[in-house]
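A single protein chain has been removed from this complex, and every other one stays in its place.
Labels run A and B following the written order; every chain starts at residue 1.
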Amino acid sequence: MTKTRKWPPQLGLAIALAVLMAGLAAARPGFITLGNLVNLVRQISINGILAVGVTYVLLTGGVDLSLGSLVALTGVIAATFAHPGEYAVVVPVSAGIAAGALCGAINGVLVTRGRMAPFVVTLGMMTSARGLALLASGGRPVSNLSTAFTRIGSGDFAGIPAPTWILLAVAAASHVFLRNMRMGRHVYAVGGNESAARASGVHVNKVKMVCYTVCGAMAGLAGVVLASRITTGQPNAGIGYELDAIAAVVIGGTSLNGGTGGVSGTILGALLIGVINNGLDLLNVSSYYQQVIKGVIIVGAVWLDRSKKS
Amino acid sequence: MQPLLQLEGISKSFWGIRALDGAGLSVARGEVHALTGENGAGKSTLMKIVAGIERPDSGAIRFTGSAVAMIHQELLPFPEMTVAENICMGAEPANAFGWLDKSAMHHRAAELLARLGVDVMPGARMGDLSFAEQQSVEISKAVGQQADLLIMDEPTSALSDRECERLFRIIGDLKQRGVAVIYISHRMDEIFRLADTITVMRDGRPVATRPASGFDEATLISLMVGRDFDAALVRQPAQTGEVALEVRKLTREAKFRDITFTLRAGEILGLAGLIGAGRTEIASAIFGLDPAGSGDIVVRGRSVRIGSPADALAQGIAMVTEDRKRYGFVGDMGVRENVTLSSLRRYSAGGFVRRGAEDAAADEQIRALSIRAAGREQQVKYLSGGNQQKVVLARALLSDPAILILDEPTRGVDVGAKAEIYGLIARLARQGKAILLVSSEMNEILALSDRILVIREGAIAAEVTPSRTTPEEILSYAMPQ
Partner (left out) sequence: MKRSSGPVAALALAGCLLQACSSSGSAKKGPVIGVSLLNVSNEFIVMINQAMDAKAKELGVQIIVNDAQRSADRQVEQVESFIAQKVDAIILNPCEVEASSPAVDKAIAAGIPIVNVNSETRSTPTAFVGSRDEEAARIAMEYIAKRLNGKGNVTMMQGFMGQAGQIKRDTGAREVLAKNPGLKLIAQQTAEWDRAKAMSLMENWIQSYGARINAVFAQNDEMAMGALIALEQARLKDKVIVVGVDAIADALAAVRDGRLDATVFQDARGQGAAAVETAVRIVRKQPYEKSVMIPFQLVTRDNVAQFH
């Protein structure tokens, strides 16, 4: 009866990750070099930023399927303002983030005031945002971007790539927000038991609005980083990214029903997916096998994590 | 002759709270057996065990018939399907390829409905029918499944007089066919009209089973209420202060109407009545969980608009709800996070939670209410019912309300915790809180209240003073006329 969480959260997942990395290091010594580790953390940045954002929404018990399309739309918008010699780099960056936040806020209004299922609302946004990205770009990639802008994706500081620093910053801020701030506490309460949260005086709609808006803003940030990394705003970028992001969050222990989990797990989840992708490329595993192995490792890691907890 | 159903020594606990304690029951073929008793006496649990919905912890069930069907208080139909599809659910006529035979389905439904004299078209959409019609369809379905034992849990609670008559006719018809009916009800007239045998339950076991002719209304009520009143419980009448809450003509269609009363600081006002009389709805309306349609709520002399619990809390009104699992707590969160949820603003600065202050507040509540948990971080879903209830109380109290609404504050709580909660309620009144107490337990409401309003079918039927009334009198006001 008196059960407590004796097993620290995500320990099972951390073990799975360590085992996987040890195995890869043994099979391919090149895996554990400084160069590849830098490579790895750079490659998980975009999925990581998206996953941190969607963690907010999943914690409330919702879902956001529009992330991939928002990445494309915000990347195109940012790129439009990022041609050399036009605006300071802060303009495209804030335009991308603001566009993402606006789309997220629209999702939020439809979910709260419109009382529609998040799945439906964000599915609609997924389609509309993709269309808007095509309209805004005329169906063609927006290229010829300033070096100040492309440096966001390609630069580094203290040996660590800039996108990784961005991921670390949003992850740390989100961790503090969710764990230490009043609004963060309310996010968990809404996801854990929406009726009880309301009966406790929590402004449920306001909390959900914040979560969807933050998620959209993070998608905007990811879109900016992606556009900068591939040096174009691509209207067809980011297809299927929402699933990788949601997978990272769920692997990290956040319940799809909401109320439990958090950013630290999400980062571990994003790392696991990144290590699998990177490791299988290094081992030059055939494309067909890659997909099978990826699926098996993801399910296996979650199984290990959950069975340790119960 | 061997009885149709024989139960012996059935026990069942939920979360360490005993719902049934060695209950036995015997039902013969073609018998209408009324089961009555106070709320929480264990009637519904016992019937769920008979119907196979719950498993007993111990005891024996002997059933010699072919099938049991239960007509729930809240019907569980498939509203988007037709009447025929509902009736044939789970036993659909189909050919060898699994292809549904719709005409056979229609035919069978029409025949069953006609047999029971139910005037409903088999092709009608279930959701378009009235509650009474849906109920008749469910009964037809049970008969169609060859059930020879039918359990009805307060079947008339939502029926009009005419609909009741039709139901009684159907029950008479079933009896003729040798179907036994276990009929759970509080309504004296129905019980005496229908039942061959009456069993009264109390505290998880039957206290009397006799032929209906062996009872009269008065003995039945006293058997239901049971043990003599625990005089020690009776609270000293409080020093009451100013009017804290005034409710004027509060009305919500089909739920309650013209509810008017005042509540003073230091006073405990009880709301008595049967389940479904509208007490919870009144309390929820004042707290803003489900706002009223019309009427005024006046707090400390000022008329206020309460559209949500957040509004109510801002006015110094807190509530402990009846449905603890749904509205009471966030199970995945720890005791600390639950206790401070309504008053987190006080324990934060600049949006950040001050963990030191929060920990201290949580620890203080754990001590003050003797919440038995492995620590302030223990997830509330793992606590016993009584300790969960104390967590909910602590959350309400920490918001420092002037007005406290308690809806069934000791439901599903063990005896020890119950006594502690009584002590706490009395103490809070002494401290000057105005308390509105909804309770279905006669002893509880009589012992704690200064005044009692008896609610019957959504309206105030009477106001009584505990020292000058009896459980029998209250029950007589509460019973639908």
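Definition applied: a contact is a pair of C-beta atoms (placed from the backbone, for glycine too) under 8 Å apart; a residue touches a chain by one contact, two chains touch by 3 or more.
Here the structure is a predicted model, which is why all the values come from computation and not from measurement.
The chain that is not displayed touches the following shown chains in the complete assembly: A. Across the entire complex, the residue among A:Asn36, A:Ser94, A:Asn205 or A:Ser255 in touch with the chain not shown is A:Asn36. Only one of A:Pro118, A:Gly201, A:Pro235 or A:Gly261 touches the chain withheld from this view, namely A:Pro235.
In the full complex, the hidden chain is touched by chain A at residues 28, 30-31, 33, 35-36, 39, 42-43, 46, 130, 133-134, 138-141, 143-144, 154, 226, 229-232, 234-239, 277-278, 281-282, 284, 287-288, 290.
To be clear about the criterion, only the chains that are shown with their structure count from here on.
One finds 45 Å separating the Cα centroids of chain A and chain B. Residues 16, 287, 289, 308-310, 312-314, 319, 321, 326-333, 337, 341-342, 344-345, 348, 351-353, 355, 373-375, 377-379, 382, 384, 395, 399 of chain B are the ones that touch chain A when the two sit in their complex. Within the complex, the chain A residues that touch chain B are 1-5, 180-183, 185-186, 188-189, 192-193, 195-203, 259-260.
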